[in-house]
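Every protein chain except one is present and positioned as in the full complex.
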Amino acid sequence: MPTLPNNPHLPFGDQRNAPWYGKDILSVSQFTREDLEYIFAVAHEMRIMVERVGTFDLLKGKILANLFYEPSTRTSSSFTSAMERLGGSVIPINEVRYSSVTKGESLPDTVRTLDCYADVIVLRHPEVGSAALAAKYARKPVINAGDGIGEHPTQALLDAFTIKEELGHIDGLTVTMLGDLKYGRTVHSLARLLSLYKVKIHYVSPEILRMPPEIIEELQRKGIEQTEHTRLEEVLPETDVLYVTRVQKERFEDPAVYESVKDAYVITPEVMKAAKQRMIVMHPLPRVYEISMDFDDDPRAAYFRQMEYGLYVRMALLAMVLGKA
Amino acid sequence: MPTLPNNPHLPFGDQRNAPWYGKDILSVSQFTREDLEYIFAVAHEMRIMVERVGTFDLLKGKILANLFYEPSTRTSSSFTSAMERLGGSVIPINEVRYSSVTKGESLPDTVRTLDCYADVIVLRHPEVGSAALAAKYARKPVINAGDGIGEHPTQALLDAFTIKEELGHIDGLTVTMLGDLKYGRTVHSLARLLSLYKVKIHYVSPEILRMPPEIIEELQRKGIEQTEHTRLEEVLPETDVLYVTRVQKERFEDPAVYESVKDAYVITPEVMKAAKQRMIVMHPLPRVYEISMDFDDDPRAAYFRQMEYGLYVRMALLAMVLGKA
Partner (left out) sequence: MPTLPNNPHLPFGDQRNAPWYGKDILSVSQFTREDLEYIFAVAHEMRIMVERVGTFDLLKGKILANLFYEPSTRTSSSFTSAMERLGGSVIPINEVRYSSVTKGESLPDTVRTLDCYADVIVLRHPEVGSAALAAKYARKPVINAGDGIGEHPTQALLDAFTIKEELGHIDGLTVTMLGDLKYGRTVHSLARLLSLYKVKIHYVSPEILRMPPEIIEELQRKGIEQTEHTRLEEVLPETDVLYVTRVQKERFEDPAVYESVKDAYVITPEVMKAAKQRMIVMHPLPRVYEISMDFDDDPRAAYFRQMEYGLYVRMALLAMVLGKA
């Protein structure tokens, strides 16, 4: 963190030769292991600063356009808080469906308009590739906050950062992904990100919701040890990180099949007796029934702390692309 | 008000031993008369500061999550302004119905998520008891901004503060509540709050919209002198505070009954000739036809100033629960 400035108008000199200055954050595939280590180091500094002073003026005078074509209270609030904890301002744009977009304006034009008003653009959009399209036309850095079934890189980064902060390291860990591994954007991105480390991954899911083979092959080529299971008991005892996702009824053609499997993917204090004492349970939230509220007070329940780590990661990314870290 | 700090990151030391630090504001029934006097004293200081400097940095670096499950422009704007006039920031969350809530997230999880992002949570929710539920799970203070037909304590506080600021004191006053006293959340809460003072209360309403007997009994036990009327003329001349609410057509089974009574509950310059010169007319707003616009310029029309007092009360509460007052 730089020290405080003399000139209140320019609290910290723009570091235009900073490595991430002006960069877009579009996909987990853009990061090297060194990138992750840098991001996590900055995010850790953010954590220390927030715990010590709450808010500080690193991005004072900077403006974030928070452009959400579909609602997401959690992600939107997280970026808003990240910007405000850094002393910056936010232009909230949640009503896109009713406004110039419905009059037929293209995403490139919308982004070029916001270019004038903001210093960085966070984009949530239902279409795959929209963030890359926006980044092509924007002069200002674009951060992808989810483009449909495509990418949600800041979620994957916060997931990995949570593991790092909670367990001290990622190398050497056994990660178990549980639930709907077929449609879950977050588990796909996290698996790809973890492949930069030396981890073992277990996939536990109903037969029809298995991790897509192309992702398993991609990780295999990188030498990641992976196994597939339908029953959590087989891998829970050796698991360091249990990443839970919801098995949704609507994914099943036959409701009877759903009924027969659903209880196998619900985390309760009883189930967790078989797990280590030092391990963590994660979840991208919102959580419905797949983790019992009875487990919330267990120290291994990391899913609410995970939200907080998300704040630090987003603070780090904002500071980096604005040349302040 | 504390003096200005040396360290711009920590403008005012957190007063963690301040009496209201971290407290929730959930119900009028939580306040003693001493509490009210403290709140009003802080709110009066806020008034002086706003009149003198407009905005000041008492809560610089603090973040308010303004969580509205149902829209209320007035209350939402009032809290936003209160936070901004104190130099703090706001995360506006108005679109809850479209976002993670519709994906089935529970209020406790939403609140625990916001816990990470904000320093204080203001909650408006259609269900009775929701604010207490939120407060149970939130680490940060929760301020109830209306939970259905339950409570709206900051409205009652601003009503009482209005009386205090406009007339100098509350003890000894004659307060007349007019209109729909059966369904009006604001008159119920105000009556309870006023019972901490030595007041006389007149209830004037159509027969079918009388003040609920349990409230009358509750105040009776506290020794409050109360009378019920159907005609305003009977009590207007001795009234110090006339609190007007709307008599809505839809409350009446028989439209003819509504037509026969409605004009008796409309305030006009003509009607007000019978009132004292030094008294005030209040209204929780929005006002429709129940107070004639012709009366707006009368110095006794306090309903717009009432909104302003609301700002000061909310500034006071925010500062108090954040340990800055």
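The first chain written gets the first letter, and so on, giving A and B; residue counts start at 1 in each chain.
In the analysis below, contacts are C-beta pairs under 8 Å (C-beta built on N, C-alpha and C of every residue); 3 or more make two chains touch, one makes a residue touch a chain.
Source: prediction; values computed, not measured.
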Candidate in contact with the missing chain, chosen from B:S81, B:T230 or B:S292: B:S81
Omitted-chain contact residue, chosen from B:G61, B:P92 or B:P206: B:P92
Those residues of chain A which, in the complete complex, touch the missing chain: 8-10, 60-63, 65, 89, 91-96, 98-101, 103-105, 108-110, 112-119
Footprint left on chain B by the chain that the document does not show: 4, 53-57, 71-74, 77-78, 80-81, 84-85, 87, 92, 94, 285-288, 293, 304, 307-308, 310-311
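Everything below uses one rule, namely that only the chains that are shown with their structure count from here on.
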Inter-chain centre distance, chain A versus chain B - centres from mean C-alpha coordinates, in Å: 39
